[in-house]
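Only a single protein chain was left out; the remaining protein chains are all shown in position.
Labels A, B and C are assigned to the chains in the order they are written; within every chain, residues are numbered from 1.
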Amino acid sequence: MTDIATMPRPVSFGRRLKRFMADRPLIPLIILLIVLVVILQILRPGIVNERWLANTAKFAIPLAILAGCQTMTMLTGGIDLSVGTVATMSAFIMATQIVNQDPTVAFLLAMLPAVLIGLVNGIGVGVFRVHPLIMTLGTSLIGTGFLQVYQRTVIASGAKIPDFLNWLGTGVTYGFPNALLLFVPVAVLIVLMLNRTGFGRLLYAVGDNERAARLSGVRYWQVITALYILSSLLAGITGLLYIGLIKAPSLSLAEPLVLPSVAAAVIGGTSIFGGRGGYTGTIIGALILTVLTTLLTILQMPEGGRRILFGFIVLFVTAAYLRIIEDR
Amino acid sequence: AGKYTIGISNTVQGNGWREEMICAMKAQALASGEVAKLNIAHRNTDAAGQLEDIRNLISAKVDAIVVNPADPAGIKAGLEEATKAGIVVVAVDQAVTEPSAYIISNNQEQYAYLGAKWLFQQMGGKGEVFYMRGAAGASADSDRDKGFKKALAEFPDVKVAQEVFTGWQQDQAKQQILSFLATGTPINGIWTSGIDNVIVDALVEQQAPMVPVVGADNAGFVGQLSSVKGLVGAAVTNPGSIGGAGVTLALQILDGKKPAQQTVLVEPQLWENATEEGKAKLKSVVDPSLSPEWPVSISIPDWTTYTKDQIVACKGPGE
Amino acid sequence: MTTSPLLDATSVAKNYGAVAALRNASLSVLPGEVHALMGANGAGKSTLVKILTGAIKADAGRILIRGQQLDVRSPAAARRAGLLPVYQEPSLIPDLDVLSNLRLTGTPVEPFRAWVRELGIPDLDIRETARHIPLAILRVLDLARALAVEPDVLLLDEMTAALPANLAEKVLEVVRRQGDAGRSVIFISHRFVEISALCDRATVLRDGATVGVVDIEPGVEERIVEMMLGTRIEKTRIAARAPNEVAVAAGGRPRLSVRNLQLGTKLNDVSFDLANGEVVGVFALEGQGQDELFAALAGSIRPTGGTIDVDGAPVKFSHPSDAIQAGIAYVPGDRTEALAMQRSVRENIALPFSAGLRKWGPIRMRREQVVVSGAIGRLQIDTRAQGEVQRLSGGNQQKVTIARWIAANARTILCFDPTRGIDVGTKQEIYKLLRELAGQGKSVLFYTSEMEEVQRVCDRVIVIFGGRVVDTFPVEEADEPALMRAAYGLPRGAKADVGILAEVRPASDAEAAS
Partner (left out) sequence: MSRFIRNQGWVAGLFALLIFLFVITKLIQPGYGSGDFGSLARAVLPYAFAVAAQTVVVIAGGIDLSVAAMMALTSVTAASMMNGATEEYALFVVPFVLAMGLVLGALNGVLIVVTRVPDIVVTLAMLFVLQGAALLVLGAPGGAAAEWLKASVIGTVPVPGLPDWADAWVPKALVLLVVCLCVVWIPLRRSRLGLSIYAIGSNELAAFRSGVPVARTRIIAYALSGLFAALGGLSLTISTGIGAPIPGPYLLASVAAVVLGGVALGGGKGGLLGPIIAVFVLRLVRTDLTLQAIDPNVTAIIEGAIMVAVVMFGAFITMRSRPAGATP
C-alpha cells in the first residue's frame, strides 16, 4: 500500500565533499593547517622556509608527545595533568645528575620519578577510583614540591645539558630536525598500539563502557595502571627532549605545555569523554597549535588582543572540525 | 641563639630569581645570628593570597615581615594590620603603597632604562629592536616598560620591530625568538626582561647574525657574555640577594636603628662586554657553578654578610 | 472510517547518515483504540516513537494531531500536545529521588501514587533515589508518571519487555482500561499474546516503511509475521529435543555444580547442577534473587556462603575474568551493560580476546576477522551500521552481546533474559542457537521472564522464590500453572491453600505474594 518510490535525491557537491571529509577526518585538519601556514606566509612573506619548518617541528614534537599522553588517557575517559611536572622533573634531574653521574645512571634516576608518579596515578585512578583530574593534579603538586626540595640539594652542583640531548633537541640534519629520530618511532608505536594491540583495544573499551569491559574479563586497574605509567614514561622522555631544546633547566620547564597538550588532543578529534579518537589527529592538532602560536606572535597587536584571538581560533577550529566529522 | 621570629611572604615559586631571594633571606637570617626562626610563606598566588599569608603571619605573631609584594597597592590592608599589631614590615624588590612599611627595592624602571640606553647606543642610535618583555599584567613588567619607553624616547631613530611577552618562561621565549628569526626580519638589537640565555642559544643554533643582547645578571647569560664568540651584550644587575638585604633592614629596625628614609633603592649596575674594562668586570663575576637561572650577584655590599657557601646551602636558622 | 484519527503520521522518514531508520512510515491512531506497532528488530518502531514525541526530528513527513499539523520540536511540546511516551530505556533522572523527578516534569503526585499502587507496587518510597530502584520498577514508574497526566495518546515502547510476569499483567490491565476510557495507546511489543489480548489494530513496519495495517482478530498472527519479516525467513519451530540428549546430560560429571549458595539476604541456599549439553532455565518473579545468582556465577559478586564447582573442582571467582577463565560467560539482560557503544561490532565481539594481561600484545587481525565474521553470520547480525554499535537497533545490539561469547567459544553461557525486546524471527534464531550450543556439548543457564520460552528451549527448569530454589522439574512438567505455582513459592505437591492459582491470571494477586 505504501509503494511511493522514494527517489534517491541527487546529492549536492557540498554534501558529497562533506561526506568525503567526514570519512577521512584527517583531511579537514590538514587543510586547516595549510590554511594557517598560508596566512602566515601572506603576513610575513618568506617566513615559510626550511629553517622555519624545522623550528616548527622542533616545538611541535614535545607538544605532540605530551598530547599523545593526553590522547591515550582521554580514550579511557581520563586526563593526565601531571605530564608537565613529570617532564620537568626528569629534565631537571637529568641536567643536574649528569654533572656527577654516569649518563645511564642519570637517565635511570631521571625516569624514576616518572615511573613513580605514573604508578601512583594509576593506583589512585584504577584501584581507588579517584577522578583522574584530581589524582594527576594532586600528584603533580606533590611532584613539584619534591622537585623544589631536591633543587635545594643540588644548587651547588650546577647543571649541564648532555651533548646528546642537545643534539637531539636542537640539531638539524639535511633540514630535518634530529628530534624526528625520536618522534617518528614513538608516533608509529603509539598509532600501532592503539589500533593493532590488545592493550590499545582495551583503552577504547574501558573508556567507552567500563562495565562491559569488566564483563568481558578486563581488569580495569591493570589497564589503567599500565596506561598511567606509560603516559608518565612518555612525559619523562619528552622532558629529556625538551631540556635538549630549551637548554635551561627550570622548575617550571614543561608546565606551559600542559593545557596546550590537552587542546591538541581535542582539536585532533579525541573525545574527552573517552572511547573515541586517535593519535594521528593529535599530531596535526599539535602542529596547528604551534603554527597558531607563531602566527599570533607575528601579529602586531596588543597582548590582550592576541590572547582573545587565540581563544576564539581554538574554539572555532574544534567546532568546525566536529561539525565535519559528526555528520557521517 | 637569636631572639626574633621573622615572617616571609613571596608569591612566585619555582623561578630561579625568587629562589635565590628566599635563599638569601635564609642565609642572612642565619649569618646575622639574631633570628631564632623564619616563618616562610612561599607559593604561587595573587595579591589576595598574599594578604592571607600576611594575616597568617600576623596570627603566628612574628616580629617582622619581609615581603616581596605581589602588587604595590594590593596588600596595603594586610601591611597596615601588621604595623598595627606592632610588626615591622619591610618590602623588598618592589615598593608598596602602605606608608608605614619600609622598602628596600631594586629600581625596576632604572633597570630597564639602563640596559635599553646602552643597547641603543650600541646600535648607533638607530635601527630595529626586538623587545622581549616579561609577563603581561605584572607590575614589575609595567615598571620596566616605563624605563624602556623612556630610553626609546631619547633615541628617536630606534624602532621596535616586534614586541612579545615571554611570560618570563624560557620555552616560550625560545619559541618566540626562533619564529621571529625565521621571518628573516632584520634587527639590530634584542632587549630581554631577564629571559636571556635561551635567546643567545637560539642565535647560535640558527647561525643568525649576532646582534647586541641585553639581559639580566643570570649566571647562564653572564657566562655566555664571556664565552660566546661574537656576542656583544650587557647584563643589568637585578640581585635576588635583595631578600637578604630586606632581612638586614628588618633586623636593624627591630634593634632600634631606624634608617633615615622609609625607602632604600638598590641601583642596578650594568656589566657589558664591549669594553676591556667591562670584560674584566664580567670575568670577575662569572660563576659557572651556579644554576644558570640564578643571578650571579649573590650578595649586596653593606647589606648582606653571608658567604657564598651559606646562600648556596640555602639553610635558615634552626634547619 | 467514521471517526477522524487522533494522531495521523504520514510518510515519515529519518536517515542516520547512510542508514535509513525510517523511509516511509505512516501511522494513524483512532481515539480510544489500543494500536499495536509491530516490526522486526531495527524496523524503526522506536525511531517512530521518538519522532512522534519530539525526541528526535524527522527528515520528512507530516504529523497531524486532531487534524491539525503540529510541529513537535521537543518532548515538552509533545506533552503539551497530549502525547506521552514511555521509551525503551528508563527516563527517570538517576540522581534525583522519585518526588523530584515528578516535580521536574510537573507531574501531580497523588494521581501518580494511585497509579503506582494500581500497577502493583504498593509500597513505593518516593524519597528513594532513582538510581537505587530496580529496572523493572523504574519502567513501571515511567508508566505511572505518564498516566498521571492523563495523556490523549500514550506511546509505550516495549513497556513489558523487562517486566516479570506479575507486573506485566498489571500493565496490560491498566492499558486496556485506557482504551476503554477513550484514550489512545500506541503499544510496541514483540509478544503476540499481549498484542492479541490488548490491541484493536496493528500497524506493521518493515525496514522503515509501513507495510500494512490490520485488525487484530484470531489468527492474524501469521499474517503479521509474514508482513514483518517479508520473505526473510520462514518460521521455524524448535525441533523437539531428542531424548538421548537429556540422557547425556544426566550422566557424567556436572559442568557446574552449585551448593548452598548464599548472598546476603538475596540468596539463601541455592543448589543445582548444570550438565554439559544441557540448557537449564531459571524462572522467577521480579527480584527473587536471580540477578544475584547470575552475578555470583559470573564472578561479579562474591557470594557470602556456599560453593561453586566447575567440572568437579571448587572455584572462587573474584572478578568476571576468573569466571571467563573457567569458561563461563555472562550475557547481561541490559545490553548497555555489555557493549562499548561507540566501538565497532568487530571490536565488541573481539573484546574478550584482549582481556588478559598476556593478550595485550599485537592482534592477529586476519584470524580475528575470520572468527568475528563467523559469529556475525551465525547470529545474522544486521551490520549495515557496524561502525558503531550504538547505531544498531536494540535487537541487533542484543545479538552482539551473545555473538561475543560464541566467538570466544565459551563452554558455559549464562544468558539473562537474552530475548528481551527481540522480534519473533530473531527469537527463533536464538532458541535454535542455544539448542545448537547444547548439542555441541556446551551448557547454558537461561533466565527468562517469558514462560513459553522455558518450554521451548530448556531441558530442565529451576524456579527461584525469595532467594531459594523452590523446585526443579523437567521441561515436560513445566506447564504454565506449574511454573506459576512454583514462582509464587509453592513446589509441586504442596497444597494450593491460598487459592490464587485457581484463576487464569495469577499475577493479579502478586501483592499478596510479595
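Everything that follows uses one rule, which is that a contact is a pair of C-beta atoms (placed from the backbone, for glycine too) under 8 Å apart; a residue touches a chain by one contact, two chains touch by 3 or more.
Because the structure is predicted, anything quoted here is derived from the model rather than measured.
Partners of the chain left out, restricted to shown chains and counted across the full complex, are A, B, C. The hidden chain makes contact, of the residues C:L52, C:I65 or C:L92, with C:L92. One chain of the complex is left out; on chain B, the residues touching it are 13, 22, 37-49, 51-53, 55-61, 70-77, 135-139, 141-142. Across the interface with the omitted chain, chain A contributes residues 124, 128-131, 133-135, 137-146, 148-149, 152, 210-211, 214, 259, 262-263, 266, 271-273, 302-312, 314-315, 318-319, 322-323, 326.
For chain C, the residues touching the chain absent from view are 55, 74-76, 79, 85, 87, 89-96, 100-101, 103-106, 127-128, 263-264, 295, 300-302, 304, 318, 337.
The criterion applied here is as follows: only the chains that are shown with their structure count from here on.
The mean-CA centres of chain B and chain C are about 72 angstrom from one another, to the nearest whole unit.
Taken residue by residue, chain B touches two or more other chains at no position, since every residue touches fewer. Looking at chain A, one finds that none of its residues touch two or more other chains. Per the touch definition, chain C reaches chain A in the complex via residues 11, 13, 17, 23-24, 26, 209-212, 298, 300, 319-321, 324-325, 330, 332, 336-343, 347-348, 350-357, 359-363, 365, 404. Remark: chain A residues 1-2, 4, 6, 192, 196-199, 201-202, 204-205, 208-209, 211-219, 222, 226, 271, 275-276, 327-328 touch chain C in the complex. On chain A, the positions that touch chain B within their shared complex are 44, 46-47, 49, 51-52, 55, 58-59, 144, 148, 151-152, 155-159, 170, 242, 245-254, 256-257, 290, 293-294, 297-298, 300, 303-304.
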